[in-house]
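Please read the structure below before turning to the comments.
Every protein chain except one is present and positioned as in the full complex.
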Amino acid sequence: MHVPDGFFDAPTSIATGLIAAGAVGVSLQRANRELRETGPALAGLTAAFVFAVQMVNFPVGAGTSGHLLGGALAAALVGPWTAVLVMSTVLLVQGLLFADGGLTALGTNITLMGVITVIVGYFVTRALLQALPKRVGSVVPATTIGALVSVPVAALAFTGLYAVGGAVEIPIGKLATAMVGWHILVGLGEAVITAAVLSAVVATRPDLVYAARHLQKDLVLVDADGNTSTVAPDRPIAPKPAGRSLGVGVAFTFLIAGVISLFASAHPDGLEFVGAKLGFESAAKDSAVASSPLADYGVSGIGNTQVSGALAGIIGVLVTIAVGLAIAKLASIRSAARTE
Amino acid sequence: MTASAGDGLLVAVDSRIHRLPAQVKIVALFLFVLAVVATPAAVVWAFALYAVLLVGCVVLAKLPPATVMRRMAVETPFIVFALLLPFVATGPQIEVLGLSVSESGVFGAWNVLAKGTLGVVAAIVLSATTAPRELLAGLERLRLPSTLIAILSFMVRYLSVVSDDLHRMRIARESRGYTGGRAGHLKAVAAGVGALFVRSFERGERVHLAMQARGYTGRMPQLTHSGATRNQWLEGLAISLTAFAIAVAARVVGL
Amino acid sequence: MSGPSIQVERLVFAYPDGRQALFGVDFTVEPGERVALLGPNGAGKTTVVLHLNGILGSVTGGTGSGRIRIGGTDLHREHLAEIRRKVGLVFQDPDDQLFMPTVRDDVAFGPANLGLRGSELDDRVFEALSEVGMQDHADIAPHHLSFGQRRRVAVATVLAMRPEVLVLDEPSSNLDPASRRELADILSGLDVTLLMITHDLPYALQLCERSLLIDDGRIVADGKTRDLLADPDLLSAHRLELPYGFDPLSVSGPER
Partner (left out) sequence: MSGPSIQVERLVFAYPDGRQALFGVDFTVEPGERVALLGPNGAGKTTVVLHLNGILGSVTGGTGSGRIRIGGTDLHREHLAEIRRKVGLVFQDPDDQLFMPTVRDDVAFGPANLGLRGSELDDRVFEALSEVGMQDHADIAPHHLSFGQRRRVAVATVLAMRPEVLVLDEPSSNLDPASRRELADILSGLDVTLLMITHDLPYALQLCERSLLIDDGRIVADGKTRDLLADPDLLSAHRLELPYGFDPLSVSGPER
């Protein structure tokens, strides 16, 4: 999803640059509290890991591959504010040293991959934590779904930006279909990695997971005289209980989807509403097939049913959430069985 | 143990460009890319001039052309995108080689390709001539917020820890009779990725504590004093300024 | 300093994964004393030592209880910086200790944090590196050194800070015999309070008048090194053994 120089027009680049600068600025202020406790080493390590994870191009069928984003994972580990900084750092390094993503598009890239994935991932995680049983293990399914949702949403946002400021006009519906269909698959991979990493961290060092800090069990200590006492575990900075997370998360997700549908509707070609089921299926199929010999970012073939990207986008998000909730249910049943 | 990410992408030769302070190179890179992006896509000669400038840099920096070509591979996804543009874009169609393609698509493809490629090559020149550590010092001199610098410096350090760890895991695995092949390795890495993370995480934590034990309070002490002289600034920015002149000329003169 | 250099009272600690490592540790080290901390693998030696400058323990939010005073100052959050300046700690794993891009920068890190700059800093770095015989490797990346070389640099990073209390976690392991002796010479030449973990009992006898024996998270013996090593029952109960042919009574220790 790394945007190169000259991909979007100047106003879009500047606007997203401003968004990114604002987000980073606010995060810098808010992250200080998180960072004072945990230190930059952990944030730096998370950054290194996100970087590594973005290098892993994993196959998504038909001989193609996509790369992971890591925003939701970072948010769960170091907290949302620090996570924005972490993602921005990663993108800056990629732009400067690896020529991955253009420098004039840095703002765009930070907005898409740094801010949106973190916000979506974190809100979804927090919201699910409200719903799931109150124990540390719940963080794994919650964040996994956060990760799963965050990727297609970022893809939708990409499409939205393209609709506003793409250098060339192409049917936004098709682009949205391809991007979202594609990134649902990437999101699945992201979910797998996120789950693997988080479950290992939760199993051995739950105190390191920002999102789980308030859920830790107390520890039992035996002192010199053999007396037992119970103490609260190490709990540097725990997130505040968020009551409205669910609403905010869902609202945010749909806001992005909706805004994009607006742009898409304004576009003459994107207005043919096809049945939801059919639309989604062909979207998924297109992205898997049309881009098969090509690396990333395939654009679906020509001549297929014209699908409203917005609709497909919203459906994609819905399906993702549904699948995610189902997985969460399963996972929490399984982890409950294990702890028993 | 072998290929260490600690040295980043530096091509270790000595050249004028290698010797420039990092902050000069970073600023020069930004200005250059800005100039390129601001140039109307239609002014083909301007892009040719930019390319000539960049090739000059590559030669001046004594970079092996093969290395530069290889690193340009990051661009592939967008080349693909660009190649598709003429077919999917809307608007008036034109005939090329018997195919009907979108005029604006062809134009857009050229736009994306030309600007993207120039940006990528410029970044490659920076990364091949600057060690990560100098880059950090440069960014610090450019007053990047210290929090970001701190994250960045640990990230650079941990890139080598994690990649070394991955490398070690592979070796430890192979030296115990593991013959999974490539796919098997991926599977094993996926299974081990959690353990790898915790392990690196804890190492990160211990290192942070070791730093605190030696008086670290959140700011890395400035150990190198790499202020740039005015001549170095002039030298470094010469190319960017030329690029700006080209951009202005392109806007004024047009085709 | 007013009061003992190190004073540990009823120290209890559990790691975040729930394993309790210390079950009430008490000991005191007076200024200028050299004390060896002995004990089998997994006894809790490293865990104790990491408490001494607030790396583990309740002061940094860990799970545990007890009280630690360094040079009469309570180990509280507000004194942390001061105490860390006083207590120099050499880690068991040199890779935990070395994090800068070159050996020189790594050794300079501590003194630079103390405010040293310029030629004063350079002198300090050079001196510390010379003491461990690594002055020729100043420009190399620490992870490009051999393991024993890394351990030497780790010692140098702490020597360069000139701490009042020097705490070393198995400093002599992986060192070649000559370096081991040279390290002993350096350590016995320093005018500091010394607490050293080691599995090398003759080395402990050579350097430290007094020893603490720890097992299963509790101090089980505290006394003259020579006396402890002359007690075969005590040693064998805690998995310690003297090397073949070594008689602690035949060798002169630091008491003189």
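Residue numbering begins at 1 within each chain, and the chains themselves are lettered A, B and C in the order written.
FYI, contacts are C-beta pairs under 8 Å (C-beta built on N, C-alpha and C of every residue); 3 or more make two chains touch, one makes a residue touch a chain.
The shown structure was predicted, so the numbers you read here are calculated from the model rather than taken from an experiment.
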item	value
Contact with the hidden chain (one of B:R19, B:R70 or B:R168)	B:R168
Selected from C:D93, C:D122 or C:E209 as touching the chain missing from the view	C:D93
Residue of C:R34, C:R69, C:R104 or C:R152 touching the missing chain in the full complex	C:R152
Positions on chain C contacted by the hidden chain, ascending	15, 17, 19, 39-43, 46, 92-93, 95, 140-141, 144-149, 152, 170, 173-181, 199, 201-202, 206, 236, 239-247, 250-251
Chain B residues touching the omitted chain (full complex)	1-4, 7, 168-169, 171-179, 192, 194-196, 198-199, 202
Absent chain, residues of chain A that touch it	200, 203-204
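In the analysis below, only the chains that are shown with their structure count from here on.
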item	value
Contact-richer chain pair (by C-beta pairs counted) among A-C and A-B	A-B
Chain A and chain B: spacing of chain centres that average the CA atoms, whole Å	23
Shared-contact residues (touching 2 or more other chains) in chain B	157, 207, 211-212
Interface hub residues of chain C, defined as touching at least two other chains	none
